[in-house]
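What follows is a structure written as structure tokens; I'll ask about it next.
What you see is the complex with one protein chain gone and the rest in place.
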Amino acid sequence: MGSHAHAPTAPDTLKARIREHLGVNLNHCYQCGKCSAGCPVAEDMDMTSSRALRLLQLGDPALDRKVMESEGIWLCLTCETCSTRCPQEVEVAKVMDHVRTEALRAGLAHPRSRDILAFHRAFLDSIRVTGRLYEIGLVANYKVRSRHFLKDVALAPKMYLRGKLPLLPHLIKGRDAVGRIFAKTLGKGR
Amino acid sequence: MAFEPKITAFVCNWCTYAGADLTGTSRIKYQPNVRVLRLPCTGRIDFMLLAKAFARGADGIIVSGCHPNDCHYTSGNYHARRRWMVYRDLMDFMGIDTRRVTFSWVSAAEGARWAQLVDEVTATVRELGPYEDYKELALAGVE
Amino acid sequence: MSRIGVFTCHCGENIGATVDCGKVAECSRSIPGVVHSVDYKYMCSDPGQGMIKEAIKEHGLTGVVVAACSPRMHEPTFRNAVAEAGLNPYLCEMANLREHCSWVHEKGEVTTEKAADLVRVMVEKVKHNQPLHPIRVPVTKRALVLGGGIAGIQAALDIADAGHKVVLVEKSPSIGGHMSQLSETFPTLDCSQCILTPRMVEAARHPNITLMTYAELEKLEGFIGNFKATIRRKARKLDEKLCTGCGLCIQKCPQKKIPDEFNEGLGQRTAIYVPFPQAVPNKPVIDTANCTFFKSGKCKVCEKMCPTGAIRYDQEDELVTLDVGALVLATGFKVMRTDKFPEYGYGQDPDILDGLQFERLASASGPTLGVMKRPSDGKEPETVVFLACSGSRDRAKGVPYCSKICCMYTAKHAMLYRHKVHHGKAVVFYMDIRSGGKDYDEFVRRAIEEDDVQYVRGRVSKIHREDGKLVVKGADTLQGGAPVEIRADMVVLATAVQSQDGSEELAQKLHVSYDPYHFFAESHPKLKPVETNTAGIFLAGACQAPRDIPETVAQASGAAAKVAALFARDELTREPVVAVVNRLPAPTFSYCVGCFLCQSACPYQAIEQEEIKGRDGSVLKVVARVNAGLCQGCGTCVATCRTKAIDIQGFSNEQIYAELMTL
Partner (left out) sequence: MRIGYYPGCSLLGSSREFDESVRAVMGALGVELVQVPDWNCCGASSAHVLDAALAAALPARILAQAAAAGLDEVLAPCAACYNRLVSAQDSIAKDPRLAKEVEEAVGAPAGRVKVLNVLEVLDRLRPEIQARIQAPYARKVACYYGCLLVRPPRVVKFDRPEDPRSMDLLAAAAGATPVEWPFKTECCGASFSVTRTDLVAKLSGRVLEGAVKAGAEAVLVACPMCQSNLDMRRPEINARLGRDLEIPVLYITQALGLALGLEPEKLGLQRHFVPALARV
């Protein structure tokens, strides 16, 4: 029953932006570690979700940077186990999503994230052009971006033999509508 | 000067008045437009007083007491609820704007809810504006 | 013409910070009827009260309005002061400038104006106040204690030692409560039974205490000093006077596979049973839901075996009504079951236990006689993991509060396990250790330093069975949230302490308020922890909030002291806020026309019919009359009465009307 809280969080920190955009208050996290405990890839992460939340809730741009530069945030599978089991109902998965988008925009993405981003960008390129995912286009684009030219080479024929590799992309009528969606969202580069 | 509605509140001592006290001890801010009249129980409220409150220039009225089954006197709030159902139709019939009267329950533990109730009623009544046409209603009866 | 004094209080900064008290005092001076108006920093202080007393004498005041805090806080204080100055206390009213104005509005003109309004309302009311005198009511000097755990036993003993009669009602067949289920108690590790059983026997033997086990409160009527309680004594299906407690029937009963509530489902009991060996009274009870005779009409082994012929299959529940003056609620708590944990397997795995179940495993009178055997296959567990904060401090599970006792009993459990299994490994997953009592933290340090209990700071995300082991997936936040996976043989969840089942219904029966978690609400969190808002009903133990044994016993003695204070007086004075039916000289005698709508509206049956007789004895008129002893002053009758014949002192029609007319 204390008096009204006065000191708002400093505006130029991830904590404040997460509060504003996602409506998630990082002060709710009391560092119980349950999200890291349940995370399937925690053992491979240099920065687990609970440690990331600790650094973020201190509202210090230097610590924000440390989180954004970590490799761990790029290993996240977005499987939502952390948000599901959080006793304080913090939407950890949403927070990690937001940290990644800001790390990208700030150009701080960890070098080891290159392949993962290459895959996502190749994926979105394919949709922007045809409206639907063209798997051959995705793999080709990914190989160019990631330089892993020999990846899964042996797999392609097996997929084709099982009729799982349509050769031609399917162009939807609303391609320009999808193009506009990309321009109005990703294109803005906020 | 912008219109500031005048709200009169008939509240029971054991629950809503105590709830309003808790709003105070919790320092939860709310609109100052309400004037609270303390009664032992909502069962004590003679609903004719509501008409008199409008006559005295109230723009909105709140009647609030214990939640059903929580009444300190067992059944006072049940009597109030029954009277309210009948009286609301009567007020409607008489042409009184029943949107200006709010019947609610606020317990001794619901400090935040009392503040929210006052703010909501104040906002609604502010939108409805000053209750001018009650005077014609009252005078119509006189001629 | 009334001569009213207005006394505006700054309450230090509490009112003064946002209300201009000087201005309020000044505005009040101009209200017709006000002859004296001052403001002061602390009106409830001795100098403040002194000012009021002098002003009454000096100005011959006929009414006092104190504009300060809530009447629910200091009305008695100021009314006593006014009485000491010779003015009837009920001519003093309070305007609530603090809780209803200064604390909840911003500083400024509007707030001060509102404060002045509130004073004007009370001044108009005081003009219509009548001098009143408290009502004297007899006190029944017998107490009713609900709940036979350590809280109820302690309260009953203290009240009985104070020389008053006590009825101790317990829902289960024996008193003892959760404490009787414990193995050893922190921080001294003395055996729970050894320190509890003597108290139980003392309670059973005490001349002033009547024990009613296997009984529940059915209904409560009346008010402080004059309660009428109806108790349902559930049929034990045997005559307690004849039964000697020899236990032959229990040995011979063929139904042996019923899950034993006392052992939290780990052991089994017969259909006719005594909860535990040291039960008080040591008289069995027939569980009619599982007894073959009651299910299929055959068997009757217990009747044949009973040497004193005490079995009564046809015995019915018995309703007993008691006149009591006070009640102590000591109904205790329950622990959250393991089935409330989806991520730990919905309570399906027998080797995942809650705290009470582990107590039974560790207890010498438990199903394994205190030997560490895991429920699934009876093997001795090599590795045991204890999870503190299981369900507590967990907003997602609807229990955001800390259950207070789990850090201590978890350290105790780990210590007991290590003492019983020397090569065993004990791991505790915790968030923060809360060990604030006397010798508490030293106790936890002993578990860590001497008994090698491994404490890992982090919560467990999932437990699943794999290759016969329980895989506990936790994390260690002190290693930056690195995952920690332990393959355990047994897991104990220190689950949340919650209110007893049915506590909401009981609270509604007693008109006692309760919090969102159905714990009973105390009258004031700091200053009245053992009282409830309903006068004459007191609180003891974990029914009010999670609490350990020392605090429970202290609170029980506190409640008992309150009861003893109440019974120290032969008569009770009660607020004169009661209804009165008006009386007039002949020929109308009263505005009451005898419709008696008020009688049906009165929840306390306080309205009687009175015949007004002429000189020749013939009945001229039958009117209503209020029995001041029973009336509680709710005023429902006043609003019901069509002819305004009945009114209530302190909140009369005139007073309410006057208040309303000032708005």
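The first chain written gets the first letter, and so on, giving A, B and C; residue counts start at 1 in each chain.
Just so it is clear, a contact is a pair of C-beta atoms (placed from the backbone, for glycine too) under 8 Å apart; a residue touches a chain by one contact, two chains touch by 3 or more.
The structure displayed is predicted, hence computed values, not measured ones.
Hidden chain, full complex: it touches shown chains A, C. Looking at A:L58, A:A106 or A:L155, the residue that reaches the missing chain in the full complex is A:L155. Among A:G59, A:G72 or A:G131, only A:G131 touches the chain left out of the display. By the touch definition given at the top, subunit C reaches the unshown chain through residues 342-343, 345-346, 462, 464-467, 471. The omitted chain makes contact with subunit A at the following residues, 21, 23, 40-41, 44, 75, 77-81, 83-84, 89, 91, 93, 97-98, 100-101, 104, 115-116, 118-121, 123-124, 127, 131-133, 135, 139, 142, 146, 151-152, 155, 158-159, 162-166, 170, 172-174, 177-178, 180-182, 184-186.
Heads up, the rule we're going with is that only the chains that are shown with their structure count from here on.
Rounded to whole angstrom, the centroid-to-centroid distance between subunit B and subunit C, based on C-alpha atoms, equals 31 Å.
The geometric centre of subunit A is 52 Å away from that of subunit B, both derived from CA atoms.
Each of residues 25, 27, 29 in subunit B touches at least two other chains. Within the complex formed with subunit C, the subunit B residues making contact are 4, 6, 8, 13-15, 17-18, 20-21, 23-25, 27-30, 32, 35-41, 43-47, 49, 52-53, 56-58, 69-76, 79, 83, 107-109, 115.
Note for the complex: subunit A touches subunit C at residues 30-39, 42-43, 47-51, 54, 81, 85-89. Partner subunit A is touched in their complex by these residues of subunit C: 343, 389, 393-397, 431, 457-462, 473-477, 480-484.
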